[in-house]
Structure formats: C-alpha cells, structure tokens
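Only a single protein chain was left out; the remaining protein chains are all shown in position.
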Amino acid sequence: MTAIADAPATAARRGTHRSAKGKRRGKSPLLTVIMLVMFVYAVLPLFWLLANASKSGADLFSTFGLWFGGDFSLFANIGDTLSYQNGIFLRWFGNTVLYSVVGAGGAALLATIGGYALAKYDFPGRKLLFALVLGAISIPGTALAVPTYLLFSQIGIVDTPWAVLIPSLCSPFGLYLMRVYAADAVPDSILESARIDGAGEFRIFRTIALRLLAPGFVTVLLFSLVATWNNYFLPLIVLNTPDWFPLTVGLNQWNAQANSGTSGAGDATYTLILTGSLLSIVPLIIAFLVLQRFWQSGLATGSVKQ
Amino acid sequence: MRNLPSRRGVMTAGVAAALSLALAACGGGSGGGATTAPAAAPSATAAVQDALSKPAELTFWTWVTGIEKTVARFQAKYPNIKVNVVNAGQSADQYTKLQTAIKAGSGAPDVAQIEYFALPQFALSKQVVNLAEHGAAELKDKFAPAAWGQVAINGGVYGIPQDTGPMAMFYRKDIFEKLKIEPPKTWAEFIEAAKKIKADNPDNFITSIDPGDAGGVDSLIWQAGGTPFKTSGENQVSVTLATDPGVKQFVSTWGSLLSEKLVDPQPGWTDEWWKGMGSGKYAVWMTGAWAPNGIINSIPKTKGDWAVAPMPQHDAAKPINAENGGSSVAVIPQSKNIPAAVAFAQWLNSDPEAVKSLNEEAGLFPATKTLLEDPAFRDAPQEFFDGQKINQVLGDASTAVKADWQYLPFQVYANSIFKDTVGQAIDGGGDLAGALKTWQDRITAFGTEQGFTLSAG
C-alpha cells in the first residue's frame, strides 16, 4: 500500500519531462484526427446504449436507433431499474463490487508476487510451472464448467460467494504480464545491493520491488477488475440463488425474461436491461480514471536507478 | 464467457390451455400413453395430504416472473411450509444445473419448473419423481387433455401441468383491413394473403419464421397433424421426419412460402424483429397463447392494431391445433420431504385460487378446465386488442389441441441442432424435406449413441 501511495511522487519527474518534450515537438493534428476516427469506432456502439437507455419503453422499438427518443426517460428508467423486483439490482451491484474488489485485488496481488518470483528467482521447475500454467489455460473453461461444479459441490461451496471469489483470484494472464513486466522494471542490481545490505527477501519485495511494480500491478488490477466485473459464465454455473448473482447474470436473467412469453404482466424489461447495463459500466469508467493516475506517475526504472 | 443460449419464449413460456367444455368427456385420449397410471397406495396419498399441516421447507426453481405472489398465497394458507422461490436460470441453463446438481448428490431443489419438451428426458432418467405413486393421477380430469398428455409419460405422471400455449394467429387488423384481406382460415388462404401483402409492398411479409427455433417448427408440424417423434417402453424411439404425413403437409405449405419469399426467415425477439413487428413489416405472428404480454410490453404503440384468430387449417373440416411452449412443475427425488413437495406442486397448479393467481399475477395462460371455462376469464374484453374477447379464441384454440403429440427423450439436444440442419434450409429458402432428413439423421445418431433403439423413417 505505502509503495503505491508513494508512486506519484517518484513519477512526477517523468510526467514533467514528457510534457516538456511534447511542448517542444508540438501536437500533431494529423495524429489527433486519426485517433478521433478510433474514438468514433470505440464510442459509437456505446452512444447507441446511452441513446436507447434514455428511451421510454414505447419508443424503444419505434424510433430511430442511433438517436434519442421523443421523451428523455433516462432518469425514469434508472428509477425503474433500481426499484424493479424490490431493488434487486442494487443487491447485484453490491455483489459485483464485492466479487470484483476482493477477486481482482487478490488476483493482482497473487499475480504480482508470482510473476516477480518467476522473473527474479531462479528456482528449479520454474519453466515447467510456467508452461503448465499456459497449457492449463489453453483448455477452454466452458468444458470445465460441469467438472468445476461437481468439485465445488464436494467441498460444499456451490451457491455461495466463495464459488465465485476463489476462482477470481487466479489470473494466469496477470502472472504472464507481471513476469514480463518485472523482468524489466526491477533491476537485478537493486536486488543485489539490498541483499548485501542484509535485507530479507520479503522485505525487499515489500519495500523496493512492489513500488517498482506498481504500474504493472495497476494494469493487472484494472484488467482483473474488468474481467471479474463482467464474469458471466462461472457465476452462472455455480450460483443458483439470485441474491448472490453478480450484475451480468442478473441482467441476463432479465433479458431471458424479456424474451419469453411468461414475463409477468407489465414488465417491459428491455429498457431495464439497457439502463442496467449503462449503470454497470459507469463504475468501471470511474475505476479506470482513478487507476490511470498510477501510470501517469510513472514507473520508472530510470528514476529509481539514480 | 457468456450467454448461454437461452432460447426464447417459445420454449420457455407456457400457458395453459385447457379446455373446457368439450372435453369434459375425457375418458379416452389423454395422449402420451399414460392412461394406465397405477393407483397410488392410499397411504402415499394420505401422506401428501398430511404433509400440508407439518412443518417443512421447500426450494422451488422456476423462472416465471411474478409467481412469488402465488406462492405467497400458498404460504398464507399453509403457514407450516416455507417455500423458497429461486430463479436458477431459464430453460437449458436451468436443466444443466438441475442435472448437475442431481449428479452431484446435493444442491438440487425440491420442486422445479420443467418445460413439456424437456420433461421426457428427466422422466426417463428418473431424475424426477413419478407423481402417480403419490396420488397425482387423480388430478387428471382437472386439466386439459393436451396438457395432461405432456406429463403422462410411459405409464407414470412426472409433472403437474402449469401452463400451456395453444397456438393462435395474432394479426394486424389495420393491415388486413387496408388490404381488404380476411383472416385466413386455411393454409391455402394464408398463402394467398401472403401474396397480397407482398404485392402491396415487397419489403413486407405476412410473417417471419425463425431459423433457430425448433419449438416453432415442432408446433407447426403438430398443427399439421404430425407425430414425428414417438417413444415406447424405456428405450424404443422412432423418428419419422421423412415420412410422417403431418411433416409432409408442413413441408408443402412452408416450402412454397419460403421459396417464393413470402415469409421472412428472421430470428425472433431481436431488435430487427421487434421493429418489424412494430412497423407493420410483419402482419401476423403465429404462436402460443402467451404472446399478448410480449406484444403489449414490447410494442405498446401498436395498441388497437392487433386481433386474434384461430390458426389456419390444412383441412377446415377437421381443425387441428397444437401447443407452443408450456411448463410443468416436477418433484426432484433428492427432496427430503417428497410428500410436502408433491402437495405444494399440486396446490400450486390445480387449486382454483392458485390457478387464478398464476393467470392474473404471473401472466400465465390458464391450464385447468376450471379457469378456462370460467366466464369471467373467457368473456373479459382486452383493451389492447381493441376490446376483443381474446380468451374466447385462445380458450377454443386450447380445446382444439391434438393430444397425441410426443417429444423425444432427448428433445433438448434435438432442438439445439435444429439450427444446424433445418435452420439452414429455412434461411436458404431451400429444401425443407432434405433438411428435415438431415435433422433426423443427426437425431438418430445421437439417440443410438445414448443407448436407445432407434427406428427412423
């Protein structure tokens, strides 16, 4: 924690340098225009979501898709979404926050420590373990769903939050990324001089390496956060009780309901799904904005070396 | 990873149709072959009655929205029994969970919603309780024969009918009036109407057909009098998609509709499809009696434009109807309190108060004769449908259902590969007969591999 909190200070240097460099060279309008095209490509479908989440149920299938409907109903829709089925949306939202924060935080930490071990310690079997991880994730999880359920059922965690949390802690991708990242970001010379000073390995990790790994950690954290937030398949299999559902499974349930004749009278769930999805993206954007500060602040093998 | 392919309403919905009057006779043909349910031991029946007054806790898996209200009524009446309503997923999602939980030995509910098309699979593998052993056979006369036929399997009773979906033709009155078309009474008239609609505007169609929806085509074959799937005994299965006369009727009608591009091969329940439904691109939706909710909720601006008529017939002198969708409620053997589970399933689907609540509070089309014959139900004008008393049409549609239809004991799989086979021909405007034969071949291969004795034709 402290290491992360310190990061902005170390990094400020690089930020300044960068902007100075930018000023010297000037901005490139051509580059900006090219990136604006990418911007439109990325945002257009999201704009569709915003426009349609702002429509009343009556307008949804009767007005032009890529613009707002006659009535601007976004706030009414948000109200409906939050109160539908006794406010279960908020419950799902809370579950998702729980799974994501605990799962992604744990996954990023385990991946950081593990990746650091692979990159900086030469222990026998290291390559084999690394290959095993790659091999294992090459088997698609869809086919493992039923075996996973049967195993979890034997240890008694089916239909509990643990069945979602424990698998979320495992991020092989994070491990790979952190290994690559640690190889460059933590210079061997620093580790050696710390050892000569008599520092223990855990202390070295905690006080030196973790700080250097902060931007990588943040990257993995962000990815794990989004992956856990959008995790659908696993919770779908291992959870039965809607009270434990994350948003993805809950929204899918509403969708299935909208697409079936049995949906109870008076439930126009399409608008709820769209609004719910819009609401579910917002926290991720906020997380992104908060976390990106740690890249800005730089990492910097260079600055530490001095 | 994502989305399980939850199929749409067709398979999921259900409503019940039961019919009423006419069948009161009922002696003969409840389909499905279960006319000879063994009488339950009196003690078992008594145990079910007793269970209502003893403390118990039950878990009930269902994806019907609003059913909590009906369950609440049960709890008010029988406060000793606590029922936890759980929506564990819809259709195939739920079945996979259910089967896995049964395999795992724990985690399964006491009572579960199972659609008619999936019930034989559970019944055959003994994953649901034979309710006839608990006296449920006595309920037979309360239900429409077509509904009862779907739960009476191989001499047992494996579920209590909850809702059914007798087919009807929902059509755009405004379009029909504008083009001076009468609602078609036969398929020949239907083709003529399709041509008129196409001639008026080549972008419009009389209706759409979903290349991914096996349930829809099953129903059209059923409605043509076909019975292409049959199971006898524990493991004898016959599939006659190539020779069944009803299938041939279906092929001749829909083959020409498709090859002349008079119907649109468009998947249902999508943005494109709903917009087509709302804009008048499609003039007709032939589907189960559960459809009104979907129309009212999704395209409210078409209020007053819709009307309901009986399905077009191949032979107007001998009208036949079919079901589309519908569910039963079954009891899982893992339950620690089977008598209470049976009692709950029976009350939920046959008690007059419950049945009324299922219809009014959960939006299900009724399955019991009592409600279908109830004038308050039949004669209520529906505002959205411009005051039409649609339940009269839908109730009669339910009376006309042919009760001898059977699903395969592995229909979930068979339906899933429909899009790989028949769906190809629907989309390609092509050879329906050949595609149905391909479907049959894959069904036969699967069945044989699963240990059934298959005969195909």
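We call the chains A and B, going by the order they appear; numbering starts again at 1 in every chain.
What we mean here is this: a residue touches a chain if its C-beta (ideal position, glycine included) is under 8 Å from a C-beta of that chain, and two chains touch if they have at least 3 such contacts.
In the analysis below, contacts and distances are computed from a predicted model.
Chemist: Under which of the names "Sugar ABC transporter permease", "GntR family transcriptional regulator", "Carbon monoxide dehydrogenase" or "NADH-quinone oxidoreductase" is the non-displayed chain listed in UniProt?
Modeler: Hidden chain, UniProt protein name: "Sugar ABC transporter permease".
Chemist: As a test of the contact rule: which chains in view would the missing one touch?
Modeler: Hidden chain, whole complex, touched shown chains: A, B.
Chemist: With the missing chain put back, one of A:Thr32, A:Ser193, A:Thr207 or A:Thr241 would touch it. Which one?
Modeler: A:Thr32
Chemist: Check the options A:Leu74, A:Ile208 or A:Leu247 and report the residue that touches the missing chain.
Modeler: Only one of A:Leu74, A:Ile208 or A:Leu247 touches the chain omitted from view, namely A:Leu247.
Chemist: Touching the left-out chain: which of B:Glu234, B:Glu260 or B:Asp315?
Modeler: B:Glu234
Chemist: Touching the left-out chain: which of B:Gln75, B:Gln99, B:Gln334 or B:Gln388?
Modeler: Of these options, the touching residue for the absent chain is B:Gln99.
Chemist: Taking the full complex into account, what residues of subunit A touch the chain not shown?
Modeler: 14, 17-19, 21-22, 25-28, 31-32, 34-35, 38-39, 41-46, 48-49, 64-66, 110-111, 113-114, 116-118, 120-124, 126-127, 129, 132-148, 150-151, 166-167, 169-170, 172-173, 175-177, 180-181, 183-185, 195, 201-202, 205, 215-216, 219, 222-223, 226, 229-230, 232, 247-248, 251-252, 255, 273-274, 277, 280-281, 284-285, 288-289, 292, 295-296, 298-303, 305
Chemist: Tell me where the left-out chain touches subunit B, residue by residue.
Modeler: Touch set of subunit B with respect to the missing chain: 1-5, 92, 96, 99, 121, 124-125, 210-213, 234-235, 265, 267, 269-272, 275-276, 279, 281, 409-410, 412-413, 415-417, 419-420, 423-424, 426-428, 446, 449-452.
Methods note: only the chains that are shown with their structure count from here on.
Chemist: Averaged over CA atoms, how far is the centre of subunit A from the centre of subunit B? Could you give it in whole Å?
Modeler: Taking the mean C-alpha position of each chain, the two centres sit 41 Å apart.
Chemist: Please give the residue numbers of subunit B that touch subunit A in the complex, ascending.
Modeler: 1-4, 6, 8-10, 12-15, 61, 63-66, 86-91, 93, 96-97, 100-101, 103-107, 163, 165, 269, 271, 274-275, 277-279, 287-288, 290-291, 293-294, 296-301, 325, 327, 360-364
Chemist: Okay, in this complex, where on subunit A does subunit B touch?
Modeler: Spelled out, the residues of subunit A in touch with subunit B are 57-58, 60-62, 65, 141-142, 146, 149-150, 153-154, 158-159, 232-234, 236-237, 240-242, 248, 252-253, 255-270.
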